[in-house]
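With one protein chain withheld, the remaining protein chains of the complex are depicted in position.
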Amino acid sequence: MTESIINFYELRRKQPRFQGIDAGHRACLGCGEALAARLVLESTGPDVIVANATGCLEVFTTPWPESAWRVPWLHSLFENAAAVAAGIEAALKAQGRQSKVLAFGGDGATFDIGFQALSGMLERGHNVLYVCFDNEAYMNTGIQRSSSTPHAAATTTSPAGKQRMGKRHLKKDIVSIIAAHHIPYAATASVAFPSDLRKKVRRAMAIDGATFLQIHCPCPLGWGHESEESIAVARLAVQTGLFPMIELERGELTGAMPIREQKPVVDYLKPQARFRHLFADDARAREELEHLQALADHNIEIYKLLGSGVDALDSEGADTVRRGGNRWG
Amino acid sequence: MSDVKYTRGGCARPATSLQFHTGSWRVQRPVHRHGAAPCHVACPAGENPQAYLARIEEGDEQAAWRELVTINPLPAITGRVCPHFCESACNRATYDSAISIHGVERYLGDKALAHDWHYAVPARAVGAARVAIVGAGPAGLAAAYHLTLLGYQAVMFEANPEPGGTLRGAIPEYRLPRGVLQVEMQRVLDIGIEFRANTRLGRDVSLEELRQSHAAVFLGPGTQRARYWHVDGIVQRDLHQALDLLKAWNTVGKLSMPASVAVVGAGNTALDTARILRRAGVASVHLVAHKALPEQAASGDDVMPVHPREIAQALEEGVQIHPHRGIRRLLLRGERVVGVEMVHMKKLRGADGVYARVAFEGTETVLHVEQVIPAIGQTVDGVGFDALVADNGFVSVNAQGAVTAGYQGVFAGGDAIGKGGTVTRAIGDGRRAAAAIHGFLQGREWAASVLAPVTFAQLNVNYFEPAPRPEDPVLALKKRIGEKEVVGGIEQQAVLQEAQRCFSCGNCFACDNCWTLCPDTAVLKTQELAADGAHYVFDYDYCKGCGICAQECPCGFIAMEAEL
Amino acid sequence: MIEIRIHGRGGQGNVVAAYILATAAIEQGFHAQAFPSFGAERRGAPVAAFVRIAREPVLRRSQVLHPHFLIVQDRALLQVPEVTVGLSAGGGILVNSSKPSAQLSALLGLDVVALPAAQIALKHLGRPLPNTALLAAFAALTGIVDGGALEQALRLRLHGKGEKVLQANLELMREVNASVPAGQWYREEYAANA
Partner (left out) sequence: MRQTLEGSQAIAKTVALCRPQVVAAYPITPQTHIVENISKLVADGALQCELVSVESEFSAASVVLGAAAAGARAYTASASQGILLMSEVLFNIAGLRIPLVLTCANRAVGAPLSIWNDQQDSMAVRDAGWIQLYCADNQEAVDTTVQAFRIAEQCELPVMVCVDGFTLTHTLEPIDVPDQDLVDQYLPPYHFARALQPRQPLSLGTLVAPDYYAEARHSHHQAMLHAKALIAQCDRQWQELSGRASGGLFEVHGASDARIGILALGSIVGTLLDAHAAHVQRDDVQIIKLRSLRPFPGAELAVALSGLSDLVVVERALSPGGGGIVGVEIRSAFHYHGVNVRVHNVAVGLGGRDVPLSTLDRILDLVAHGSAEEFQILDVQLDKLPPEDR
């Protein structure tokens, strides 16, 4: 069978999943955020309304007069997605409508500029699932540091130079802050583990109340790795302990993806240009490498991430594939 | 939505981005590229284990067996005796441990015997061309089988009363029970093959007669003549050949031997001979091998060409192996052996670049044995077709299996062509010769396809769980007497697990990875269009060529091609 | 005033190419200006950048609508209709392609010079980035800037990337110089006024 006679339009229509973001969007090659957003909507289904903060996701999906979205979607500003979502939810309540409200934002919109609105929405307990697509910098404006940028990563506003080793500060522990709002469900997920991501979206969707999901999504441009390495890099973030995969309910830790075999952080850092300066023959660079390893070790310790053997849902087993697929159903 | 003003506030219709073809950004494109599984490439018979493992994983064991016997009609036999090159090549070995392909093969073979599954043989046309097959060993049986599947009338000529060749003569029953051998071979003959027992080429029928009365001839005579063995021209008077001892043991079941014996050789015949000598009551059995034990081998070429398991069992059974040794001198009292002088030797590359065995002076030791049995290989006994046997003692053939001595329509295979004497290789020779004969009779040349195996680096093993392979049950040492089969088969549960462990190297197994992980929704899932064996198609209108699908394909089935 | 439009894809160094060309022109003694086509497109998407070279200070800030020359970073872009729009009569197109110039000229009915810039770059820089090779070819074809000015512009731009990178680029320039018809697009008015 030659591909020329395939009716792609028909085939696309018949896909056994909900493609809440369809093709033709303008994301860069290998964009982790584009993938994460589609995965989220696959699990929520079409009965949702999205409030989207300013950022790459918003820009690459909606080059007017086109849109890649198949769900009702509203972009207002950078800092107010959570508040806009709260307003949508209030309206639905007033009208007796049932659709779930989602708020989408990048790490800048979540950790930084929109944090106030997010905190308010959580505190008021709106029935909103807030999804933070965390690619650890302001990518839309060209890779500036955010409070999610990892320690020692170079960005255009935390460059490595003669006197600086990239970002001086730490990555903000947003999920703990969110969980401290005593909301029913807050979790972290990664594009490298789609099954786990879907499970967490389904859990959040089942809850009537404010929920939060932070998804680690590589940005090949901003992190400086090849486009095909997005999944591999995200996987290493989890396997090294730098990005702990946890679930918090009412502030209590209720789930953590165990790490079967802790990989050294250099495995994760090496493919990324944003950490290139750490591999110079330089005492400060060596110290920062040790620092990052200590941060990973700390995560593993506080969340007790190191597994005790083989676990089908651990960092090695969670995305085991089977003949005929295990990613749908 | 007709009253919606799309110019107001920058409003847009759902999924209208589809109007924009991001495929124009692409400088490289993903393509589905079937790669050859290393097990498939490595199998001298040409089996494709991946294909039958897939059927097992789908829960259809009979379909798996059918897949298997499209290549090899004798899986219960090869599952037991093949040194399984497939497993040495298996990419899973680099990850945790190779798939127990032989275990699965044997399981399917035994299951078919137990359930009396039959080959699917197409009805033969009246007046089908007749093809003569000389020798009912594995090569001849495979040739007859495949010729029958291709619609020919196969006629087998066997010097012995029963079929089997090497399988019957040289392989002891503790490795290959006669029942299995008998039934599986009979099932082959039962597909409509004419079997002429006690008919020896050169004695009862001539090659010319066969050529006259058949459209083509396949020779699978095996190697019946022991290589001439001596030490500096000296041979003891009562020289026994290993193959003769094996035959005698296999038919009579006992041997008369002194209490200490040295067997010379490094292959299966040598090892089997040593082991039957132990079973026959010889107290002290030495194996003098010029090659290395598996754990000490410097290269694949240097190691004893037998399955490590067999070596381990022989050691357990009390065979004393002297690796990297040669016999320098026979210690004779009159014409009787009282011992041998052994010396350390290794194959080394000389100044001329040629490998040669070098004995190391000063390492000589004396082994006190009362008999020395050479097992250094056999060559073709060419009575009746001498003209086809080359100086090296083997029948020379071309890539298609046709003899090169100028006899049109005559093909040969198996041990007789001297390409490494394994049952599996012989079966492959038979199959390839059948295809070549078919081509010859249709007037076109047949060529085997040569594929590069998929390498471990081409796979993405992050998506596989480590799991150990099941070990074959082995008969306790004290129970290993007489003809009892030493190695058992694996169970159904283990077989299913092996099927699930298969990496599916170079072939799509519909895991959904590409479909799930494409950031651009440019991979579409398809059932009905999966004609190329993939279950997905690339929508190049949108694919930007990021390469994630290729990188994350567990099977190495997706390659990126430059596009400019 | 000479106006040039450079077409490429996001991430290919399109703006950098424009900046280097303008810098070289300034080194040569001209006034010049370079700026991108301010798109929001992402890595891989078609983008454009503009260069103006003049004897007098450049005051205008409008986009280049009628370029004298197009520099195109990959052949596939020639199929994008906007790329060739507005080319001045008698203008030239320099494109990264391994196809013969004559074939592309015939195809488009325009004066096209093709250069396998990506291959040349792969050889010298280890990465198929066509822009330096195209600039070197442009310099040789038009004579607007000479090798020394272009070298100086590269020096300024690659400052901090190490001498090795610079030398590899200069080596690449030399190969290109020898492989394009020097002066084919030369015109009297391009001569430096320095």
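Going by the order they are written in, the chains are A, B and C; count residues from 1 in each one.
One rule holds in what follows: a residue touches a chain if its C-beta (ideal position, glycine included) is under 8 Å from a C-beta of that chain, and two chains touch if they have at least 3 such contacts.
Here the structure is a predicted model, which means the values were calculated and not measured.
K.L.:
Given the contact rule set out at the top, which of the displayed chains would the hidden chain touch in the full complex?
P.N.:
When the full complex is considered, the omitted chain touches A, B, C.
K.L.:
If the hidden chain were put back, which of A:Ser158, A:Ser190, A:Gln239 or A:Ser315 would touch it?
P.N.:
A:Ser158
K.L.:
With respect to the chain omitted from the figure, which of A:Phe8, A:Phe60 or A:Phe111 is a touching residue?
P.N.:
Of these options, the touching residue for the absent chain is A:Phe111.
K.L.:
Kindly state which of the options A:Glu79, A:Glu136, A:Glu228 or A:Asp314 is in contact with the chain not pictured.
P.N.:
If we include the chain that is not displayed, A:Glu79 is the one touching it.
K.L.:
What residues on subunit A make contact with the chain left out of this view?
P.N.:
Subunit A touches the chain not shown through residues 54, 58-59, 64, 75-79, 108, 111-113, 115, 138, 140-142, 144-147, 156-164.
K.L.:
Can you name the residues of subunit C that touch the chain not displayed here?
P.N.:
Residue positions of subunit C that touch the missing chain: 15, 18-19, 22-23, 26-27, 31-36, 38, 40, 58-63, 65, 156.
K.L.:
Residue by residue, what part of subunit B touches the chain that was omitted?
P.N.:
Contact residues on subunit B toward the absent chain are 5, 7-10.
We adopt the following convention: only the chains that are shown with their structure count from here on.
K.L.:
Report, in whole Å, the distance between the mean C-alpha point of subunit A and the mean C-alpha point of subunit B.
P.N.:
Using C-alpha averages as centres, the distance is 49 Å.
K.L.:
Quick check: how many Å separate the C-alpha centres of subunit B and subunit C?
P.N.:
It comes to 60 Å between the two C-alpha centres.
K.L.:
Quick one: subunit A and subunit C, Cα centre-to-centre, how many Å?
P.N.:
39
K.L.:
Multi-chain contacts in subunit A: which residues touch at least two other chains?
P.N.:
26-27, 29, 31, 63, 220, 227 - these are the residues of subunit A that touch more than one other chain.
K.L.:
Would you please write down the residue numbers of subunit C that are in contact with two or more other chains?
P.N.:
Residues 44-45 of subunit C each touch two or more of the other chains.
K.L.:
Inside the complex, what are the residues of subunit C that reach subunit A?
P.N.:
Those residues of subunit C that touch subunit A are 10-11, 40-45.
K.L.:
Show me the residue ranges of subunit B that touch subunit C in the complex, using the header's touch definition.
P.N.:
Touching subunit C: residues 22, 24-27, 544-545, 564 of subunit B.
K.L.:
For the complex, which residues does subunit A have touching subunit B?
P.N.:
Listed in rising order, the residues are 1, 3, 6, 8, 11-12, 15-16, 19, 21-27, 29-32, 34-35, 38-39, 61-71, 191, 194, 220, 226-232, 235, 310, 312, 316-317, 319-328.
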